[in-house]
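Here the structure is laid out as structure tokens; the discussion comes afterwards.
All protein chains of the complex are present and in place, except for one that has been dropped.
Order of writing sets the labels: A and B. Residues in every chain begin at 1.
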Amino acid sequence: MRLEAKIEVDAVVIGGGIAGLQTALDLAEQDYLVVVVEKDASVGGKMIRLSKVFPTLDCASCITTPKMAAAAHHENISILTYGDLKSLDRSSDGRLEAVVEKKPRFVDEAKCIGCRQCEYDCPILVADENQGGFSARKAIHIPFSNAIPQVATLDVDHCILCGRCEKVCPTQAVDYFQQPQTIRIHAAAAVIATGFQMTSLHDKPQYGSGEITNVIDALQMERLLAPHGPYNRVLRPSDGMEPDSIAFVQCAGSRDRSMGVPYCSRVCCMYAIKQAMLLSGALPLADITIYYMDIRAFGKNYEQFFQNAQAMGIQFVKAKVASLAAAENGAVEVCYEDQVNGGVTRTSHDLVVLSLGKIAAWNPFGTCPVEVAEDGFIRSVSPRLAATLTSMEGVFAAGAAAGPKDIVDAIAEAGAAAMKAASYLSACHRPKQARSGVSINVKPQPSRAVAMG
Amino acid sequence: MKDTTIPGKILVLATESCAYPGADAVGQAHLSYPANTYVLRVPSPVLFPEKFYLDCFDKGISAIIIMSCGVECPYEGAYDALAQRIDRVYQLMRQRGLDVRRLRLTAICTVCTRAFVKEVNAMNELIKELGPPGTEIELQDVAQSA
Partner (left out) sequence: MREVQIDSAQQAQAEEKRVGVYICHCGGNISDHVDVEALCARAGQAPGVAVARTHMFMCSDPGQEMIIKDLQEGKVNRVVVASCAPSLHESTFRGTLQRAGFNPYLYEHANIREQVSWVHHGRPATEKATALVAAAAAKAARLEPLEPIRMDVIRHATVIGAGVAGLQAALDLASRGIPVALIEKSPFLGGHVAKLDNIAPSNEKASELLTRLTRQVLDQPAITVHTCTRVVGFAGCVGNFTLRIKVDGEQGQDEGKKLHSMPTKTPRRGVFLPQYGVVTGSCPENPAEDSIETGAVILATGFKPYQPMFGEYGYGRHPQVVTLPEAIQALAGENGSHPVWHWHGRPIRNLAIIHCVGSRQIPGVHEAAEGAALNEYCSRTCCSASLGFANQVRENYPVTRVFEFYRDIRTYGRGQEELYQRASKNRVLFFRFEAQEPPRIESNGTGSESPLQITVKDTLTFGEEVQVAADLVVLAVGMKPNGIDDLVEMMKLPVGSDGFLLEVHPKLRPVELPNSGLLLAGTCQAPMDIGEATNAASAAAVKASGLLARGFVELDPFVAEVNLEQCTGTGACVVACPRDGALQLAEVAVNGKPFKKAQVSPAFCLGCGACVAVCPTNAINIKGWTLKQYEAMVDAIVADLAA
């Protein structure tokens, strides 16, 4: 038998990345009740998994965690993690209904105190996707150190049902028989903030189809560079060697119709420059090369960041990389046409990072009648004056869900989506329902600073 | 009888927005470090006057590590003022014959777990070498009277 719950709110935000959290906070500050639906076990999106952010080189965790906590503690915001959006559509009463299946964590969220006893006792090691697959985690685990909520999640695919976690849990929170729960969310407005994902390395035969061990993607490099990363150092995956020569391949899957992503992914130039700078700090003797078509350092202070990188001795080579091949001793051979000096050139590097293309993380087809544009991202019906308006009345889009975007642009757009949703809500009748009963593990704070924004 | 394996007490002034959560992250990672460290949560260490540090040494605190947010300090201008103050504290420490290495200004972020442990361990090594605060003065006195 399925458990069902109903929630009445003013607005539902789909996606708990930085854009979704900012939208929720801005709506909550207008005294609207908001529920954030996140498919992962923690909110925070890509940003919480980054090392440092361009162009300020702030530690990503340090600036994301306060936003996550502010949303989790806000008395007008409920957070529903590990939820699978089944449908989002207009119901017969004209309001929106989001049907979410809360996936079983096999751990009672209300009981878990985040102590990780289960994690320590679990005998199963699995590659940790939150560390780029470079280190191991347990089959039952808390996703990462500043995850919100701090609740363990059991990964049924790897669990051998040995029963140790259940025994060791001090609060008897482990529940091997937990069932999925269906939650119906009724809201007047919805904001889609489902973000992006990277194209798959496996679809790129010219770049080794993911078979060359020392060819990694940029998110993996973020983990290698993170202060709490898998090795605490930058080591290449095949043999744990400190690489002496590292190459970045730009537009590896973007701006190329043959790769399915004709548009520019917008942030890869900047994150490659950032990673190159961080690398030259971590490995001062290493040679770092960025193969690029155009350097798109367009944001505030980005061009200056790029100029600094050149001054630091990072090599920028204008070339479209044609192919990559495994070479001797774990090296990777980069084959490109050199546009400045001419001719096909081959160079070997110890480690190659691909700036893969960004595609939409969520395809609404079959779940929600909102239109997507040709690029696969949510279509804006008024891109110049109100970019967050979608083809569905009362449904708005923000952040990378509406096209690749860096953090600051995602945050500005999140504010804009909250504004449009608030305008829409003030035009509708405001519901009088009481606050929902979703458990969020955090109780409201007694008072909050308005300046928190 | 005093436990001689614990050389003295280290006070850590950790900022609420960076270093204090960083110290918590060390716990979450179950790393281990000597138990003679006491972390006080502060909005910004710029709050403490020179006298506060000197008083701490007088009271018997062997060393103080200020773990700030560094350039990520949320209070505009506070970090520079702090750095200047610490320079003055160093002068006063020298005047009193206190080894200035007993006071250290660092920046620790919310996930800098290894840096935290490194700082604490290094300071422990140092105070083992230096002994309790004030012994430097005695040494000087001895040197002068000799």
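Assume a residue touches a chain if its C-beta (ideal position, glycine included) is under 8 Å from a C-beta of that chain, and two chains touch if they have at least 3 such contacts.
Only a predicted model underlies this, so the values are computations on that prediction, with no experimental measurement involved.
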Item checked: Hidden-chain contact residue, picked from the options A:Pro123, A:Pro262 or A:Gly281 -> A:Pro262
Checklist line | Residues of chain A in contact with the chain not shown | finding: 26, 29-31, 53, 55-56, 58, 63, 67, 69, 73, 113-115, 117, 150, 170-171, 255, 262-264, 266, 294-304, 307, 318, 339-342, 373, 375, 377, 380, 383-388, 402-403, 407-409, 411-416, 418-420, 422-423, 426-427, 442-451, 453
Check: In the whole complex, what residues of chain B lie against the chain that is missing from view?
Finding: 2, 6, 9, 11, 21, 23-24, 26-28, 30-36, 38-44, 46-50, 52, 55-56, 59-61, 75-78, 81, 85
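Everything that follows uses one rule, which is that only the chains that are shown with their structure count from here on.
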Check: Roughly how many whole angstrom separate the Cα centroids of chain A and chain B?
Finding: 37
Next item on the list: Would you tell me which residues of chain A are touching chain B in their complex?
Entry: 58-59, 61-63, 65-66, 116, 145-146, 226-228, 232
Check: Residues of chain B touching chain A in their complex?
Finding: 17-18, 21, 25, 28-29, 72, 109-115
